[in-house]
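Once you've had a glance at the structure underneath, I'll fire off some questions.
Here the complex is missing a single protein chain, while all its other protein chains stay put.
Let's look at subunit A:
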Amino acid sequence: MADLKLDQIHKSYGAVDVLHGIDLDVKDGEFVVFVGPSGCGKSTLLRIIAGLEDITSGDLMIDGDLVNTKSPRDRGIAMVFQSYALYPHMTVYKNMAFGLKLDKQDKAAIDARVREAARILQLDQLLDRRPSELSGGQRQRVAIGRAIVRQPKVFLFDEPLSNLDAALRVQTRLEIAKLHQELKSTIVYVTHDQVEAMTLADKIVVMNGGNVEQVGSPMQLYHHPQTRFVAGFIGSPAMNFTNVRIDKVEPGKVTVSIPGGTPSVLPFDVDQNELGKQVELGIRPEHLSLGDGGELTVHGEVDVVEKLGDSTYLYLKLANGDHVTVRAPGHSRVKIGETVTASASAGAAHLFNGNGKAFAKVDCPAEYSADE
């Protein structure tokens, strides 16, 4: 078990720059999740940590050792692949023991380790089967078992659940969470499923186009996104955005007018020279409710109604053509074509400047804050 430090990691394939200087600290025993849209470089970064790709420039330290030029076997890592990558001609037992045999460890110790991993992952009954005789979930557990027996300093997972069906995905996700509690190991986990990221991570790293957008705990990212990208990426359904104009700036207060809504005073620290400029206002669907009880109101015509049972999503079309999603209670009887008013408390709002950077919120109410 160990900590991990990335310092200005750059990666290019020929003339194509894929990673543009990644800095990251992972503490011992931390569960870190990389999320981001497809092609943003998550897998590349993970493979660099594993030693499967060369670093173009920058430093990578595992447990205080510079490992830039070390081979995967000398880094003390274990990786679980999306495709499982089990050795098809070996039994489950041999799949797990294969890497150990080579360290010339004595047989009894190897056997004990494999059986312990099999017990943790409930593979005891399957040790003599071949991968082709296993279900997808079982194969994934074998792949995880193969990583566990190596007792690595750092576990690396590349989208380990994306080949599983929805129910199995939830189950395996819970198993991985339990595993982390049991082993207390450092884990780096790549996914593009934000539910996985939110539920598993101690720390989420949001990546975009080869850069780190923001690093923080799941709640920090949810409540205090530093950029519009993070705000839109974390949370489901995604945050609503609409363009607003800044009408008035006072210390700790800013007045904006929402198209099809009323001017609202929001608790943000905004520079005087932003006056009159267009900025982007963001509100999460779950922070909006029907009626005009909040300081921030929007009116719009209902386009689509999605009933999920416990809640109902209403898709409103505003006067300026923007769409806003509202999470209404499950018993809501709103119909398509109705014009409704929805509102949120001013503390729930997010405000982003023209470059997508968030303005600082002042006096954030507890329910919209990550502070414990």
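The rule we apply is simple: contacts are C-beta pairs under 8 Å (C-beta built on N, C-alpha and C of every residue); 3 or more make two chains touch, one makes a residue touch a chain; residues count from 1.
Simple rule for what comes next: contacts and distances are computed from a predicted model.
Per its UniProt record, the hidden chain corresponds to "Carbohydrate ABC transporter permease" from the list "Exonuclease", "NADH-quinone oxidoreductase subunit I", "Serine/threonine-protein kinase RsbT" or "Carbohydrate ABC transporter permease". Remark: the omitted chain is touched by one listed residue; of A:38, A:132 or A:273 this is A:132.
The chain not shown here is touched by just one of A:12, A:57 or A:83, and that residue is A:83. As for the chain not pictured, it touches subunit A at residues 47, 50-52, 71-73, 77-79, 81-89, 98-99, 102-103, 130-134, 136, 139, 146, 150, 156, 163.
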